[in-house]
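All protein chains of the complex are present and in place, except for one that has been dropped.
And now, subunit A:
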């Protein structure tokens, strides 16, 4: 039976082709040599130590890994690091001010109890922020907000607080 066939030991060092990727992360231009199969989420976390970008499902369903690529929200787990070469990537680490002052959207999440365990929060923040910064009209109806939020899953709060935080932040940022 082929199932029981003893295989050769796996190599201890991966034979992955490696390639240089140059991109801008949170305003800083950098170049790193990585395996071609490195996902952007792993690149941010493992290569750059930016562990604020969370990895949930790794197949594009949960939205926890959402970052901005050239200003628009995108799944970092569905993007190879190489695909972001030459792009401007923004992660949750860039949202609060240098001195730790929270962004109005982060404040709104805190004020409205829009997070509990916090695992999904960076993805929600980056998704909503990209929407706020897109220049497109911001639809503050329940339906409009839920459409934007639909790409992110939260398993603690039940979304009511997140919808409220979205409204509070939009009001504070004078968006309409």
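Descriptive notes on the structure:
In this text, a contact is a pair of C-beta atoms (placed from the backbone, for glycine too) under 8 Å apart; a residue touches a chain by one contact, two chains touch by 3 or more; residues count from 1.
Basically, contacts and distances are computed from a predicted model.
The unshown chain of the complex is recorded in UniProt as "6-hydroxypseudooxynicotine dehydrogenase complex subunit alpha", chosen from "Carboxylate--amine ligase", "Rod shape-determining protein MreD", "6-hydroxypseudooxynicotine dehydrogenase complex subunit alpha" or "Phosphate transport system permease protein". The chain not shown here is touched by just one of A:78, A:95, A:140 or A:164, and that residue is A:78. Counting over the whole complex, subunit A has residues 14-17, 19, 36-37, 39, 42, 58-60, 63, 66, 69, 72-75, 77-80, 82-83, 85, 127, 130-131, 136, 146-148, 150-151 touching the chain that is not drawn.
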